[in-house]
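Note that one protein chain is taken out, while the other chains of the complex remain in position.
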Amino acid sequence: MKDKPTRREVLGHAVRGATLVGLGGLGFYLIRKANGEGVWQIDCEKCVNSRLGAVGVEVCDYCATSCVLGLSAVRAVNDYSICGRCYICPAYFDIKSAVNEEGLPSQKLCPRDAIDRKPIGWVDPDDPANNYYEYAIDENLCNGCGKCVMACKEPAGLNSIRLVVRYDLCLDCNRCTIAIACPDEAYERKPLSEDEGVG
Amino acid sequence: MNPRTGVKKTNVTEQGAAGFSPHGAASALEFAALANQSRPRGMKPAALLFSLTSFSLTSFLLISVVSVGVFLLGATQAFAQQIDYERPVDVAPSPEDIGEEYVLPVTPQAPPRAQWREAVDVAVLAAALLLCTWIVLVRRSRRWLVVLSIGCLLYFGFYREGCICPIGAIQNVVVALTDPNAAISYFVIAFFLLPLIMTVLFGRVFCGGVCPLGALQDLVLLPTAGRGAGRYIFTTAGGGAGRYIPLRVPRVLDKIMGTFKWVYLVLAIWLAARPTETRDFIICRFDPFVGFFRFTGPTHMLLIGAGLLVLGMFLGRPYCRYLCPYGAILSLLSRISWRYVTITPDKELDCGLCAESCPYGAMKDLRAEKSSCLFCARCFNACPRHRVRGRPEVTSNESSQSS
Partner (left out) sequence: MRYRYIGVISGKGTNGGLFADALRGLAFDATDRLYAVGDSKLVVFSPQGKLLRSRRTERPGHSVAVAADGTVYVGQPGQVQLFDPDGKLLDTWRDAGRLGLVTAIGFVDDYVLLADAKDRCIRRYDQGGKFLNEIGNDNRMRGFLIPNKHLDFVVDPQGVIHACNPGKHRIERYTSAGKLLGHWGRFDGRDPAGFSGCCNPTNITLNRQGHVVVAVKAGPRAKVYSADGKLLAVMGEDDLDPLCKNTDVAVDSRGRIYVIDTARLHICVFAPDITTQPAEPNADETVKP
């Protein structure tokens, strides 16, 4: 067995070697094109729910309905550095609903009741309008339907709520079903840049 | 322009001079449009010249005061004065306004999957490939292979939920090769190339114990009765009378159906190579089992997957053999593999006992055919020489017990 290799073996080694070199070359070529990990992201300037200027239009809920996950990887987040802590939050309340005896809208906007409202700081026992309120979105309930995002948009609100991809849940599918459904092409896979953190 | 903070940057051409510029005959109509008067007429030439010099003055007007607006001005402008909003108006109340030692909550933002975790995926893949090679070619154990494939099914299938996989990576590679603007992740490259390199060296080890799609199909294949029936999934298929034998596909038909995967591969490459607007990742779109890994998915995917699994109970690994586009590449590369599965651990005897053990039709002339052997290790137990000598330590144990 350890004798001279046969012609056939030599040929086999040559073909194998050539194939491995070819694969290595392919890998080398691809690595030159690699620029880190792209992740699916939502461009707030394109998404109709957060895009300024688009008012009085239908809320787009494709992020909630198109994801392959049971509960979409897209969530609404409230940017606390912008949120005005309003007494009447148009993203929390359905402000078109009838006013109840407390002077508040009787209906909530979120279909999944994912937003929590609580007075913060020193609470005035006599005047509920005399308080700041914190609005926290429960990430385990939110499905990214975008209603609150649209409601918090200028000029009605402050743009403090936006849709983001939960990178820890996103499967980073090659063929993202939300990106295919997105009518605004706001869903893009690109490397995460430094300045796109929480603003 | 930042949509969230609403900072609008606009270039404003300023005009004006000292004092009001008297305006001449304006439209006499009440509330008439003054649109046509972009600049008050009747300006003194000097003032006009002055205002012209200030035309290049470019200022950024602030509409939202969330961010600090800065007026950028040419240094030589007469009116140049940097207007900085030293004290911008905040929308959010400060913690001091809120009181009671309010702490600003952190806005939730899940970080992207850490690079090291992606690297762990690659490491797991590499380790699984090496382990599978060792189990099949050296240890020659069906039992350990099943353990490994279940492990890989749990990790790559149910934990990583079917993404990232080398099969889908074909499309990313095609996109990276054809689209000059496309980027590709290092980890995708590794997932694409590692199984290919292992195939050139050792055969289709990826199919045998690493691929979660293959593992799922391998596990649903109806077990055959026979030796060690209680441990059915660990035992061989075939090998004796009165036992269940998976559906045999006539060799010619098997070869014909095997060309489907080439068609699929070409179609996938063609669709992935198209421009962005019409690009489609068909492999991912019709991935049959990813819906099971995620416990949800489009109906067509789940139906195809269920159909393939039901079929796979009677016919060994239909997706791998007839459809998998990555399998097409692997079957080609495995033809030149350096090492490969030999049914008998040493010299092959042509006794024919193994003939019916292969559920995947990879047995040709009593040898495992390189291009279609899926490294399932079922045939080993059918070989009498394997049973005697394939597991030397067992033999030595028995001999030590008997002594």
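Note that the chains take the letters A and B in the order they are written out, and that residue 1 is the start of every chain.
Basically, a residue touches a chain if its C-beta (ideal position, glycine included) is under 8 Å from a C-beta of that chain, and two chains touch if they have at least 3 such contacts.
Everything numeric in this text was worked out from a predicted model, so none of it was measured.
Undergrad: Which is it among B:V91, B:V205 or B:C358 that touches the chain not included here?
TA: In the complete complex, the chain left out is touched by residue B:V91.
Undergrad: Which listed residue (A:A18, A:I31 or A:I88) would be found touching the missing chain in the intact complex?
TA: A:I88
Undergrad: Using the touch rule from the top, list residues of chain A that touch the missing partner.
TA: Against the left-out chain, chain A lists 53, 55-56, 84, 86-90, 93-99, 103-105, 122, 124, 129-132, 154-158.
Undergrad: Contacts of chain B with the missing chain: which residues?
TA: 10, 12-17, 19-23, 26-28, 30-38, 40, 59, 61-65, 79, 81, 83, 85-91, 93, 96-97, 99
Methods note: only the chains that are shown with their structure count from here on.
Undergrad: Just curious, how far off is chain B from chain A if you go by their C-alpha centres, in Å?
TA: 19
Undergrad: Can you list the chain A residues touching chain B in their complex?
TA: Touch list, chain A to chain B: 12-13, 15-16, 19-20, 23, 26-27, 29-31, 33-39, 44-45, 50-52, 68-70, 75, 77-85, 120-122, 132, 134, 136-137, 139, 154, 158-160, 162, 164, 166-169, 171-175, 177, 190-192, 197-199.
Undergrad: So in the complex, the part of chain B that touches chain A is made up of which residues?
TA: 1-6, 66, 91-93, 97-100, 102, 104-113, 115, 118, 161-164, 168, 171-173, 176-177, 182-187, 189, 192-193, 196-197, 200-201, 280-281, 283-285, 290, 294-298, 333, 336-338
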